[in-house]
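In what follows, a single structure is set out as structure tokens and then discussed.
For this depiction, one protein chain was excluded, whereas all remaining protein chains were kept in their positions.
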Amino acid sequence: MNVTQASVLEKFEAPLRLREFPLPTHLEPGAALVRTEMAGICGTDVHLWKGELPISLPVILGHETVGRIEQLGEGLERDWTGQPLRAGDRITWNSATSCGHCYYCAEKRQPTRCAERRAYGIGYRCDQPPHLLGGYAKFHYLRPRTHIFKLPDDLPTESVIGAGCALITAIHGIERTGIVWRDNVVVQGAGPVGISALAVAKASGAAQVIVIGGPKHRLEMAKRFGADHTIDINAVRDPAARISAIRELTGSHGADVVLECVGIPSAVVEGMEMCRDGGKYLILGHYCDGGTVSFNPHVVTRKQLQIFGSWSSEPRHMKAAIEFLRAHRRDFPFDAMVTHRFPLDQANEALSTTAQWDSAKTVLIPNA
Amino acid sequence: MNVTQASVLEKFEAPLRLREFPLPTHLEPGAALVRTEMAGICGTDVHLWKGELPISLPVILGHETVGRIEQLGEGLERDWTGQPLRAGDRITWNSATSCGHCYYCAEKRQPTRCAERRAYGIGYRCDQPPHLLGGYAKFHYLRPRTHIFKLPDDLPTESVIGAGCALITAIHGIERTGIVWRDNVVVQGAGPVGISALAVAKASGAAQVIVIGGPKHRLEMAKRFGADHTIDINAVRDPAARISAIRELTGSHGADVVLECVGIPSAVVEGMEMCRDGGKYLILGHYCDGGTVSFNPHVVTRKQLQIFGSWSSEPRHMKAAIEFLRAHRRDFPFDAMVTHRFPLDQANEALSTTAQWDSAKTVLIPNA
Amino acid sequence: MNVTQASVLEKFEAPLRLREFPLPTHLEPGAALVRTEMAGICGTDVHLWKGELPISLPVILGHETVGRIEQLGEGLERDWTGQPLRAGDRITWNSATSCGHCYYCAEKRQPTRCAERRAYGIGYRCDQPPHLLGGYAKFHYLRPRTHIFKLPDDLPTESVIGAGCALITAIHGIERTGIVWRDNVVVQGAGPVGISALAVAKASGAAQVIVIGGPKHRLEMAKRFGADHTIDINAVRDPAARISAIRELTGSHGADVVLECVGIPSAVVEGMEMCRDGGKYLILGHYCDGGTVSFNPHVVTRKQLQIFGSWSSEPRHMKAAIEFLRAHRRDFPFDAMVTHRFPLDQANEALSTTAQWDSAKTVLIPNA
Partner (left out) sequence: MNVTQASVLEKFEAPLRLREFPLPTHLEPGAALVRTEMAGICGTDVHLWKGELPISLPVILGHETVGRIEQLGEGLERDWTGQPLRAGDRITWNSATSCGHCYYCAEKRQPTRCAERRAYGIGYRCDQPPHLLGGYAKFHYLRPRTHIFKLPDDLPTESVIGAGCALITAIHGIERTGIVWRDNVVVQGAGPVGISALAVAKASGAAQVIVIGGPKHRLEMAKRFGADHTIDINAVRDPAARISAIRELTGSHGADVVLECVGIPSAVVEGMEMCRDGGKYLILGHYCDGGTVSFNPHVVTRKQLQIFGSWSSEPRHMKAAIEFLRAHRRDFPFDAMVTHRFPLDQANEALSTTAQWDSAKTVLIPNA
């Protein structure tokens, strides 16, 4: 058990390679070693693979992970919520950690903008110890100060990975935007972030949630999650027609809140027109740089819009997500999002399934 | 006294024409007839003259006006604040009135987006009675339900017109955005809206206000109004250099709040980069459609921005403006903004002075 | 049809008397005459009967009413939402109307504190024309500017009166307080206001709602409306034990939001202790003056509480209530609240049923 395997991104747009790494022989105080149970393939992983974010290679991808504790470093005794941790416990964790005391963390309370943040599966090279800092691997090393969450026994791993980083991202974004009881809400996008935003909007008491997206299997998933209406972008191909459809469904005024969860710049210009005057617009899907769009600022002035951005999430959003997943399994079946599973040596197949929007959520089972 | 004069926009981009109109012989209940004392030339008038807003001609321009009551219609006894009104009183008024009970007025509390709103000097044709519904005229007719404000004796007409619709627009926009004690604030633009935004930002306790604009005489006015720093766009011509300058003045982070008061689309993209992460951006200057700009929504997500639009103003902003002008004449010398005065028959000269940014504020004295 | 009947409060704490009144022969422009279909007995009516609010007698009680339009005054063509009105339409209305332009209405946007507000069934004497300004009557006169709402055919009158003024009061109060998705909420009181607050809290995405109150039949109603836990004040008689129970149900911290819906001063002191530090407390039940309680302000400082008051409601809350009742009849069966019905000549029996907390909601059927 001295050597283990991980799937490595060595070169942008080239196949991931299965590589061997030494298992750590000694853990730092506060660190942990985890045997990976399931690793989610996030849409961001596709963007990383294409080189659309400026990261340093080689990297073990994977920032949505559930595993069981193999070994605990000295002093690591409790999870983020105060529960005791023991070997064998099933856990998940925030992929990134903020410093807690810098200008953004402490003075402006924007910890997701901390300059020291680095995320597992994105920001750590794997050619240096402790190597195992991504989810596409049989083992995962958790550095000291990682925010760990012990999972309750009645919450399936599929729920946690089905929700993935999409749910915590949506929780944060909607917290910043504010959905009030009885709001008319539009969600642009039916991928994991869109489905998560739909779930949080419904649970926040939205009068109706209209989901715009595709392909069909995703809109059917949106209906399972309670979408009051769906608009298929493959059927209604003209943005003006989609805007009209939203107007019709909202008493001619437009929606109180529109949540952008697609990452395509033109969706932003379209989405602002879907807001009622004085309404709110969340730009949540542009984690990667998707380029520019021709935009008229007069729209923002004339419609008196409020527009919000939101980046990543804080540990408290993970706590909320876990409680929410556990309380609402029937209404919001995130476990059913996991439609495609692959072993570690088929990581490339997994990635391409995600890239082609064939799945709701694709996962790796590294120790299958 | 049966006939009076007004300066009329009959055709876009053609000279205004001095025309005669009958004085009303009878006032509707709740209406008033006012002898114009001073009428401001607003930058919007230049845009109207160019045909950049979809209005129906002929129109008497002028939506910033002070006059003395000539005659009061039946039942009009008090101004908006409850003070008694009498012939001879010096007054100003909101150029537009909302209905008070529609979806935007009553349900969503966005009265400036009321569908029934029409503004004096913009939205009324003058070829139909009561004709006199704009400020570029010797007399002004106030329709029933106009929000009238009696002016205190110790507040010069120059202060009211120097502030004009710019101040109430800025008050509304900053109310929506929220400036908190100790915020670092950037104002893009040194015209009347920019100067007004500067004044309100300073009075709201901003730690520093940096004004970006030109030409020189406007930046000097900004300094008189308390700007902590000014950046001359004619001297610092590269947007990247201006962004760097803001970073340097704000401890490398960017400003907490950036207020756009120019109306040029590229300023919006530049201004967002001047915000610190998690900062606020107000798009206030785009009252007219100034066209599009190439915009990257990734910036909003990554920087976690909050962006606000604001349209026109409500009567309570006029009340605040009048009290503010009266209380702070020394710190914020809005009367000194009135740098150019013209009689009614030189309305075209007045308009072109404004168009060329030669003045701080140009006014007409119709009964000079 | 020249004379009609109403039940009149002539003297505090004396039986209501059935009196005859002339039907109006002519309606003012904007007014309406309504044939009463159902009139709710509100807990406030009991307080009014006891003389606990300073009103001028004689009064026809009843401020929660549904009726059918008998006649429309000139110019009254649409309801508050813009729907056309015709004789025979089933409608409800706000019992009070604000002026729309005073200090509280327009400047401070607190229209429920308008000095000109008077409520049907409370603030109008019936010994002067048009007499019929309360719900305990066969006909009701609606003065010009009353906010009227046409009821959709699929919404039973029982739902509207079962919700009564309690629901719109709760909607306003919770709007002011803000319940956020996943909040732990406590409702003090299981009467109509408490049940309404429970419904809105559940619909707003509360993680759990705990209702404290009695008697048993009301707590059972609370469970039908989705209460996650109930605490019977007749079983848990010690306030300290109730506070401990809340702590246990909220992970030892206390609730994020506590909603007071009882009107007993000691409940306020108890309720603040049920809040977590930094939590929110709404004092909603003290519409009448219930006297004083011994209160320690140190609690507010130390616990960093936010405390809110809320008075009556605005028309937009009525619109929200009607939409909410229609959309959620299954989850929140307000029609089932109507447990006791009486004809007009048994108004005293109806009032005493309400006074003794025997009913969920008692109503009059004046034209039965």
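We just call them A, B and C in the order they show up, numbering each chain from 1.
As a working rule, a residue touches a chain if its C-beta (ideal position, glycine included) is under 8 Å from a C-beta of that chain, and two chains touch if they have at least 3 such contacts.
For clarity, every value in this text was computed on a predicted model and none was experimentally measured.
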Of A:H286, A:R302, A:K319 or A:K361, the residue in touch with the unshown chain: A:K319
Touch criterion as defined above, residue of B:C99, B:A203 or B:A355 at the omitted chain: B:A203
Selected residue (touches chain absent from view) among B:A240, B:A327 or B:A368: B:A327
Options C:D277, C:D331 or C:D358, residue touching the unrepresented chain: C:D277
On chain B, residues whose C-beta touches the chain left out of the figure: 174-175, 179-182, 200, 203-205, 207, 320, 323-324, 327
On chain C, residues whose C-beta touches the chain left out of the figure: 103-104, 108-110, 112-113, 176, 251, 253, 260, 265, 268, 276-278, 283-311
For chain A, the residues touching the chain missing from this view: 80, 82, 100-103, 106-107, 109, 314-316, 319
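By our rule, only the chains that are shown with their structure count from here on.
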Where chain B and chain C are represented by their mean Cα positions, the distance between them in whole Å: 43
Multi-partner residues of chain B (at least 2 other chains): 103, 109
